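Read the structure below first, then the notes.
Only a single protein chain was left out; the remaining protein chains are all shown in position.
As written, the chains take the letters A, B and C, and residue 1 is the first residue of each chain.
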Amino acid sequence: MSTDRLISYSEAINEALQEEMRRDADIVLMGEDIGSYGGVFKVTKGLYSEFGAERVIDTPISETGFIGAGVGAAMTGLIPIIEIMWIDFTLVALDQIVNQAAKLKYMSGGQTSIPLVIRTQGGGGRGNGAQHSQSLETIFAHIPGLKVVAPSTPYDAKGLLKTAVREGSPVIFIEHKMLYNQKGHVPLESYTIPLGQSDVKRRGKDVTLVSLSRMVLFSLEAAELLSQEGIEVEVIDLRTLVPLDLAAVIQSVKQTHRVVIVHEATGAYGWGAEISARIQEEAFDELDAPIVRVTAEDTPVPYNLNLEKEMLPQVKDIVNAIRKSIQ
Amino acid sequence: MSTDRLISYSEAINEALQEEMRRDADIVLMGEDIGSYGGVFKVTKGLYSEFGAERVIDTPISETGFIGAGVGAAMTGLIPIIEIMWIDFTLVALDQIVNQAAKLKYMSGGQTSIPLVIRTQGGGGRGNGAQHSQSLETIFAHIPGLKVVAPSTPYDAKGLLKTAVREGSPVIFIEHKMLYNQKGHVPLESYTIPLGQSDVKRRGKDVTLVSLSRMVLFSLEAAELLSQEGIEVEVIDLRTLVPLDLAAVIQSVKQTHRVVIVHEATGAYGWGAEISARIQEEAFDELDAPIVRVTAEDTPVPYNLNLEKEMLPQVKDIVNAIRKSIQ
Amino acid sequence: MSKYMNKHLLDEASWKWDEKLVLQAWRLLNLIREFEEKSIEMYKAGLMGGSLHSYIGQEAVAAGMGMVMEPQDYMTMTYRGRGQALAKGADPYRLFAEMMGRADGYCQGKGGPMHIASSELGILGANGIVGAGIPIAVGAAFTSKLKKQQRVSVTFFGDGATNQGAFHEGLNLAAVFKLPVVFVCENNLYSEMTPIKDSLLNEHIAERGAAYRIPSVIVDGNDIRAVHEVGQEAMARARAGGGPTFIEAKTYRLVGHMFGDSESYRERAEVERWRQKEPLIQFKELCLNLNLLPEETLSAVTEEIRNQIGDAYELARKASEPELEEIFTHVY
Partner (left out) sequence: MSKYMNKHLLDEASWKWDEKLVLQAWRLLNLIREFEEKSIEMYKAGLMGGSLHSYIGQEAVAAGMGMVMEPQDYMTMTYRGRGQALAKGADPYRLFAEMMGRADGYCQGKGGPMHIASSELGILGANGIVGAGIPIAVGAAFTSKLKKQQRVSVTFFGDGATNQGAFHEGLNLAAVFKLPVVFVCENNLYSEMTPIKDSLLNEHIAERGAAYRIPSVIVDGNDIRAVHEVGQEAMARARAGGGPTFIEAKTYRLVGHMFGDSESYRERAEVERWRQKEPLIQFKELCLNLNLLPEETLSAVTEEIRNQIGDAYELARKASEPELEEIFTHVY
């Protein structure tokens, strides 16, 4: 990466959008306040002035309407990238995502493709309260027909979004509100990252830690702390839940024999359970200790910032879990 | 049970509704075609003529509207029991279920209660196609604030529904379309079944099988077949996913050391993963073999009846899984 | 009445179709009717899964619109949508095959009666979720406008569907973006077993189209000529960049909502009254009264189509089942 730069997660996403829109005139953006205002998180900044109102479309507040329209547009030759301002709002439009986008190809016997990306952002940490802080990725991952991406770094965000746009099928692309300002290395050269390929964010021999999105950063902090004690944690960033790179996880488990799974979604029936179940299904004899999950508590997200911290997984919780795992 | 009778699953639910409505004048029913027509599955038959249009309310086709109205009614002194004709249609109204009903008590600091039951039916087996055959219970179980019930027998259906109505908090009560005509023993005397209490539907010492709803029946068939070979399967019907009776499962696992989980929901990120993860978390050393999951394939439900059978778990799949577990 | 709403009245004196159109109309009406009758037979014979939602009585809506849609136009419809599919040019054999879940079906047997789709015919798909096809059609119109394609989206839905949020959002989007969409609301007076008058207060559902400032017209949905006339105008407006039109076609389904429906919610007399006005009888009488076509020609067409449908059905019965591995294809 000769032309390496530090840019923010939101800038990286913005670049991916810009590059893809320049590459393919069929790509359109839809969403609320994404036009001249550039989106409430400024992710679509500048795109309206470059691509115009025809391709960067400010929609009425009607997520069912414009996700549905996105589905129809995708079936007929466009590649809509839809911004749902907060992942919590996907719930007003879940029919169009789950009953329509995810199923139309199948139900039509393969006649139709739905090249559609739904960009949204989730997670807590800003005191936005229970209706603006959820981590709902598990819901989407459970629905056949949807691919689910949740990047943790600017580099990953850019490369994965570019792939998502070219995927030819519905992709739920989940950003994290607390990552938008995080900076990271992103080369000037164009690149893509395939979906379904995890990334080892830190090598380690003692425990395999599986995570994604913001929790990768927390996990790396925890790994750093424990490293000072001589505990070496291998941090695997799944990056996508569907497709799932289980092979990489299993390979690591075969070295470490211990697993910690970290996610910000609430614990019960969360995606960590699937990872846990799969590992024990495929590497039962490799496990020297129970797989430990670190997740949000099974409650709505409280508003008070201290309570929110208490409810969401923190670095210290991850540290404790790792200790527990290697006991 | 001196006054035992055989009645159908739909009759049992109907009785529960009738008894509860007689007991408590605050209970109202809302839904599409549930009034004089008695519901498309005839579950509300006769209730309109007994309780009148004020308490058995035919609604316009607007699930967001009337679930939302149910939430508002529940907050102000009524106990609405809402019929959503097919579970697939909850997706047009998920905001009201997940962002509203599930969170309002918490967000209000406990000022509000939402005594609301959403009755719906799911599952495949009738060739209803991808938008009318889903098993979406995992989605609800993942959301803190919702209780999730899915009975397998007329007896359970009646007893659990009566409890759900009295629970004082939102309950998603999931019936199975293929069970409505199944008959079972139901006493004439009034009874309730607490939520969070599983039921051992068959005793066995070799494998613990965990299931719910229609798959319990399939599992019992499988157990019967294997019993002829001397393999004794303990079939635990969870009956509710939230609250989850993990203790009973663990207790059984301590006897059998082997587990098979069976559900009709698609496998990836389905509720079986949570059960599997929990068992290995809490009884790691008790397991003599990997936990096996038998689930629907990770695809939409195909229309063709043979394909549908192939996609959904069948008795033979359960038999194979049990064999695999005890190998 | 809002300036966005009007009632269509056919000018009987000036109305004129050449023989070709008359024949086309009669063929389409019969094609749908015969197909629907045969479908009931199929359902009774236990050859289908799921439910069967018959279109009998409403044929003039699909047929009238079918006469004005071009092959490149897009269409979405509902579980009750084989009639519209036929009107858009669907092959009865492939429809029957789909309904019986066969590999030759439009969706290879994976969609079923509620999910008929044909990309080559512009049929984006029938939908099992009330109202859900509306925004999808709007999206197709969006593509058409952006790509300057002159393809119009026609979306069919029922009276009851107008109570869904998706309806509201879809119509507003089409209005705001001035998209080439024709909304065809088939007001058959019932939404499943519930009279529509118990589910909304509007005298005319067209009021609801007008509320988005979409030109909205009420039309006799049992008169194929009337549907054709308003349909033609709506398609022309859309194609000329004039934006959406809302059509309320007043009609009636003469059979139950689905096969097995006890129809306890309506009087037989009501059904009988509407049967007098049913689209085929109506059009046939017209043909005879105005000497448009002789009785023999009309009957010959009916006969011919009956045979065609019968053959297609028999062929479909013998069509092969899809391979079991097909459950894994087309997921992504």
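In this text, contacts are C-beta pairs under 8 Å (C-beta built on N, C-alpha and C of every residue); 3 or more make two chains touch, one makes a residue touch a chain.
Quick caveat, the model's predicted, so the values are computed rather than measured.
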item	value
Contact list for the unshown chain, restricted to visible chains	A, B, C
Touching the absent chain when the full complex is considered, from A:145, A:270 or A:300	A:300
Chain not shown: contacting residue from C:38, C:151, C:168 or C:284	C:168
Residue, one of A:131, A:163 or A:240, that touches the chain absent here	A:131
Sole contact to the chain not displayed, among B:34, B:78, B:130 or B:262	B:78
Absent-chain contact - pick from C:84, C:118, C:144 or C:199	C:199
Hidden partner chain, residues of chain C it touches	2, 163-169, 172, 175-176, 198-202, 207-208, 210-213
Hidden partner interface residues of chain B, rising order	28, 54-55, 57, 59-60, 62, 64-78, 80, 95-96, 99-100, 104-112, 144-145, 147, 169
Contact footprint on chain A, counting only the chain that is left out	32-33, 35-37, 40, 58-62, 64-65, 88-89, 91-92, 126-132, 297-300, 302-308, 310-311
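Heads up, the rule we're going with is that only the chains that are shown with their structure count from here on.
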item	value
Whole-Å gap separating chain A and chain B, where each centre is the average of the chain's CA atoms	30
Geometric centre distance via CA averages, chain C-chain B, whole Å	37
Numbers and ranges of chain B residues touching at least 2 other chains	64, 88-89, 91-92, 129-131, 298-300, 302-303
Set of chain C residues in contact with two or more other chains	107, 109-112, 115, 127-129, 132, 165-166, 331
